[in-house]
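Notes follow the structure.
The complex appears here without one of its protein chains, the remainder shown in place.
Then we have subunit A:
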Amino acid sequence: MAIFLTKDSKVIVQGMTGAEGMKHTRRMLAAGTDVVGGVNPRKAGTRVDIDGRTVPVFGSVREAMDTTGADVSVLFVPPPHAKAAVTEAADARIPLAVVITEGIPVHDAVAFQAYARARATRVIGPNCPGLISPGQSNAGIIPADITKPGRIGLVSKSGTLTYQLMYELRGIGFSTCVGIGGDPVIGTTHIDALAAFEDDPDTDLIVMIGEIGGDAEERAARYIADRVTKPVVGYIAGFTAPEGRTMGHAGAIVSGSSGTAAAKKAALEAAGVSVGATPTETAGLVLALLAETPGNPA
């Protein structure tokens, strides 16, 4: 099954004809993603040849959906135009919009998240690597060759930490890995992904990666305690981050005692989540938990 993205997903790319869009559309196609079109009003009606596959370019998301039945859009639109692009995707009622773009003004994100929510469009991101259901489909920029299909679900704010854990657990494999993004205002949250993994019959265990800033991990911990029956393993980055400094991700900032890694780890542990001290130790906890599960190959 996997969550949010499956082998049946039909993907369009907003901003496909730009340099980043082309590079990653090529990679998505190579990973087996069913990329059915690109969107660029200035190049509507043209076709782009990518490694032997011809991908049509449409003038609007609406037109692309009507013609191809697309249900996922991946956005590589530069920050000044991202709000309009997400708004267009939501107006077309696309079920899932994956916003890769980094550096979108917060006021724009606040506006388009509310707009998309009101139109039942799920947004993943912005400033995220997207999501991959290994062996099925890849929507975004996560390298497809790190890991294999399996039964672990992963949700993370950070791209490279996602890759690190996918690599550490490549022998077991993943149902879906979701990078929800490091910005202060994101669409899909840890809780949304946890809920979906809990309901996904093909996910046995959930890895949740968090980092300093905000209280999303604390809220996720409460949700896990109340609603999640599957085992969850956690990892939090940023124990050594100084107060008041933004550590790369716009959302990664500790103010006072709130948002600290220690507080997040404590909240997760109180909810029964095993939390690793390093990515490698986190992977070790996953292996140990799977080994305890009867009949599991790990």
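Throughout what follows, contacts are C-beta pairs under 8 Å (C-beta built on N, C-alpha and C of every residue); 3 or more make two chains touch, one makes a residue touch a chain; residues count from 1.
Here, contacts and distances are computed from a predicted model.
This complex has a chain not shown, and the name its UniProt record holds, of "Succinate--CoA ligase [ADP-forming] subunit beta", "Sarcosine oxidase subunit delta", "FeS cluster assembly protein SufB" or "ABC transporter permease subunit", is "Succinate--CoA ligase [ADP-forming] subunit beta".
When the omitted chain is restored, the residue from A:Q14, A:S158, A:T203 or A:S274 that touches it is A:S158.
When the whole complex is considered, the residue among A:M1, A:A84 or A:V110 that touches the unshown chain is A:V110.
In the full complex, the hidden chain is touched by subunit A at residues 79-80, 103-107, 109-111, 113-115, 129, 141-143, 146, 156-164, 167, 182, 184-186, 209, 211-212, 214-216, 219, 235, 237-242, 245-252, 256, 261, 277-281.
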